[in-house]
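In this view, the complex is presented without one of its protein chains, the others remaining in place.
For chain A:
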Amino acid sequence: MASSAISPSSSLIFVDKKNVGFSALCAQPSFPFSTLTSKKRVSSKILSVMTPQQSERKPSTTGAVKTGMTMTEKILARASEKTHLSPGENSWVNVDVLMTHDVCGPGSIGIFKREFGENAKVWDREKLVIIPDHYIFTSDERANRNVDILRDFCIEQNIKYFYDIKDLGNFKANPDYKGVCHVALAQEGHCRPGEVLLGTDSHTCTAGAFGQFASGIGNTDAGFVLGTGKLLLKVPPTLRFVMDGEMPDYLLAKDLILQIIGEISVSGATYKAMEFVGSTVESLSMEERMTLCNMVVEAGGKNGIVPADATTYKYLEDKTSVPYEPVYSDGQARFLSEYRFDISKLEPLVAKPHSPDNRALARECKDVKIDRVYIGSCTGGKTEDFMAAAKVFLASGKKVKVPTFLVPATQKVWMDVYSLPVPGSGGKTCSQIFEEAGCDTPASPSCGACLGGPRDTYARMNEPQVCVSTTNRNFPGRMGHKEGEIYLASPYTAAASALTGFVTDPREFLQ
């Protein structure tokens, strides 16, 4: 895992051999050309063609020697209607999509009205996506009231995308309700390459999987965006993570990001962008890329980003007809650091209590007795996450030894769990496999107990117990009880642990 710090003064930083060769031939760095010639990670769409400069003019005389930009810099520049931005610059950025939910929405709305007036209108009724998901299936009156506040606002403002819920007793009776915001955003086609997506939730960075700039903000910033459609953002420098090698069949994207966070610590990426590239990343599905970008915030990252490619376009085909234009890091873009991983050498990991960077090999924790397993959240409650867990239960054929809670992230995930056949099972669905393994019945889709929540939240940890969870944070009290001990893990590891009653490396069942 070489980590090469890159000095900003050198102009050829992390670069393809091809580009080095090419630049050596040219008199000046004509960067439009570098995007055409470097074959890796560049859109096959030709965005602009330029004839080479014929004159002998040196770069310095043109007055505008521009360095290459990373994807993040390019997206922010374009959204600021500027041709160039460098890390450290502050810019007013146009926002393509603003997302909020039941916890932060009411506060953001309050600030919007206070600052812009009671009768103010949001900047664009189609760019706001309001997704109740955090405290839904609870009898807590304030929580229920907060969803009502969102509804009143959406009616008043005629908001196009409001994934409402009224019947708390039966989530399926609510045709608009989706569930976990970050998964819903992706499933509903709101995540598009090259765009700027902000949300009042730290895991908004999940959407970076689609090659866009996506980051979490607070109520006041959101109130500002509601009125103006813009926000003052500082351009982050980019850390590049190159992951190569074939993904072993016992590893998931969760293991990759736990590896990274363990490497750089919970503040290793503070104020920085985390760009994920390499053959392994290219082999990941969209949901796996989402898992990767989801936990960027756990390293302190401002945003995570994966270049868009055929996998992205295929995913978006049936979800959005809004045109989008992907961007890619220039060959001569400058990265703050580059980390390289040979994935084939990695092993299943956990993050031990009480920090996401408290990395350990799952197999080294095999003596840790556990009390429960939780599979859910934007991090580990997507369709593929449940398929992965089902695969382990199927391979074992045995029953779980501890209560195993399953919380699908969205209605669609819930339906997939009940309808999609699991490969190699002879046509069984995840839900059947879970039932046979003795897991709890999959619950109503929401954020659930990932963050504890009101006391009556399903699967909330109300006693000091040890839990293996596919969620994203394990600071003290995260799932409820302050002395609860949470081991963050992939769905494979979580399922394996459920089967033994101890933290377990999934290779026990998958090999």
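In this section, a contact is a pair of C-beta atoms (placed from the backbone, for glycine too) under 8 Å apart; a residue touches a chain by one contact, two chains touch by 3 or more; residues count from 1.
Here is the rule we use: contacts and distances are computed from a predicted model.
Missing from the rendering is one chain, named in UniProt as "3-isopropylmalate dehydratase" (options: "Origin recognition complex subunit 4", "Exosome complex exonuclease RRP46 homolog", "Cell cycle control protein" or "3-isopropylmalate dehydratase"). Within the full complex, the residue among A:94, A:146, A:238 or A:500 touching the omitted chain is A:146. When the full complex is taken into account, the listed residue touching the unshown chain is A:267, out of A:83, A:158 or A:267. Screening A:216, A:442 or A:491 for touch with the missing chain picks out A:216.
For chain A, the residues in touch with the chain missing from this view are 88, 90, 92, 103-104, 106-107, 109-111, 114-115, 117, 134-135, 140, 142-143, 146, 149, 200-202, 204, 216-221, 223-224, 227-228, 230, 232-234, 266-271, 297, 300, 302, 355, 451-455, 473, 475-478, 480, 482-483.
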